[in-house]
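A quick write-up on the structure given underneath.
Removed: one protein chain of the complex. Kept in place: all other protein chains.
After this line comes chain A, so read on.
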């Protein structure tokens, strides 16, 4: 797993209080990991801070799973 993927997983485990085994690429933040709308906003902000990127709202809407977050950040992280 890439370093970015490791960090993304760690943030999700920390913020959503879930087990590492639950954080699979297909796992949806809201449907599988118990996030509500505010949790999702917080996750996006944490990704921005950790990876020094700015994720526009229209693109953030397309980040709904662990895998989508990893792909987006692998592409955009500086």
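By definition in this document, a contact is a pair of C-beta atoms (placed from the backbone, for glycine too) under 8 Å apart; a residue touches a chain by one contact, two chains touch by 3 or more; residues count from 1.
We adopt the following convention: contacts and distances are computed from a predicted model.
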Missing chain, UniProt name, options "Peptide ABC transporter", "GntR family transcriptional regulator", "Ribose import ATP-binding protein RbsA" or "3-oxoacyl-[acyl-carrier-protein] synthase 2": which is it? "3-oxoacyl-[acyl-carrier-protein] synthase 2"
Which residue from A:22, A:42 or A:74 sits in contact with the chain not drawn here? A:42
So that we can see where the missing chain sits, which residues of chain A does it touch? 15-17, 34, 38, 41-42, 45, 48-49
